[in-house]
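Would you mind keeping the following structure in view while I ask a few things?
Every protein chain except one is present and positioned as in the full complex.
For reference, chains read A and B in written order, and residue numbers begin at 1 within each chain.
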Amino acid sequence: MDTQHNADELFGKTGLTLPPAPVPLGLYKPALTVEGKYLYLSGHLPVQEDKSLIKGRVGLDLDMDAGKLAARQAGLTMLSTIKNHLGSLNKVKRVIKVFGMVNCTPDFAKHPYVINGCSELFATVWGTDNGVGTRSAIGVSSLPDNIPVEIEAIFELI
Amino acid sequence: MDTQHNADELFGKTGLTLPPAPVPLGLYKPALTVEGKYLYLSGHLPVQEDKSLIKGRVGLDLDMDAGKLAARQAGLTMLSTIKNHLGSLNKVKRVIKVFGMVNCTPDFAKHPYVINGCSELFATVWGTDNGVGTRSAIGVSSLPDNIPVEIEAIFELI
Partner (left out) sequence: MDTQHNADELFGKTGLTLPPAPVPLGLYKPALTVEGKYLYLSGHLPVQEDKSLIKGRVGLDLDMDAGKLAARQAGLTMLSTIKNHLGSLNKVKRVIKVFGMVNCTPDFAKHPYVINGCSELFATVWGTDNGVGTRSAIGVSSLPDNIPVEIEAIFELI
């Protein structure tokens, strides 16, 4: 069986819990399927199980390891949206692109380390080939509600 | 008739006026059709009817409502590019993705409210389903010519 066909099972083995599927903060959809082939995800925030957001700026309120955990939490929120939208993580063939934005101080330089928190989760769920796509990681001066990371993505569907 | 088939008419009813189709600030095309199916729009600026740009930083020179109006103006500039490129707003089937960047102070946290200025316009023109796609809204530390918002988008064509 290909890795992606048991993504739900592989996620189950992580022992992690999905937060509730997020409610949009503005006029947009969390996910959109295009031509039945591509899945676009809106910028996702680090939503926790109690629906509260992880907040703060990396390099000021959070160190880089806390930032990485926030990126994993944004990744978990993305998985929650995918399950809500498609019914199963198994419907994803592979990651095309991840765009990770870190709300951080101007002197911060470890954006790839932070966004790996999300990328490692995706690699666990969909495998080290299909779960790893292209990516950009950048630093931004502010994010909605002062969250530390916002991550959007494009996937190819089975 | 589907909503998107009378987008030109729905826009006419808003009473809003399109600015002139924008001239690129650098070496790029404002719009590109891919495979006859997708329309990519470059980052668009808030161009006014007299071709001048709305300028200033949100949270410093502009409050969040002025920022939202600037986002609507960037949206109007996008519509102008679409009409210039395709001849009619009716050629758009739906919004796939909007990426909205707000030039704002580091303490600003209402990016979704600002970018709604563009999203509400798109929802009026193409409807609350097809006119609403995925989106990210982020804060950036500077934008070309100190404009308050820059917005890019991908659309699916009919």
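Basically, a residue touches a chain if its C-beta (ideal position, glycine included) is under 8 Å from a C-beta of that chain, and two chains touch if they have at least 3 such contacts.
The shown structure was predicted, so the numbers you read here are calculated from the model rather than taken from an experiment.
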Residue of B:Gly43, B:Gly117 or B:Pro148 touching the missing chain in the full complex: B:Gly43
Residue among A:Leu39, A:Leu53, A:Ala70 or A:Val140 that touches the chain left out of view: A:Val140
Where the unshown chain meets subunit A, residue by residue: 37, 96-98, 104-113, 115-116, 119-120, 123, 132-141, 156
For subunit B, residues in touch with the removed chain: 24-32, 34-35, 40-43, 57, 99, 101, 103, 106, 140-146, 150, 152
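By our rule, only the chains that are shown with their structure count from here on.
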Subunit A and subunit B, separation of their C-alpha mean positions in angstrom: 25
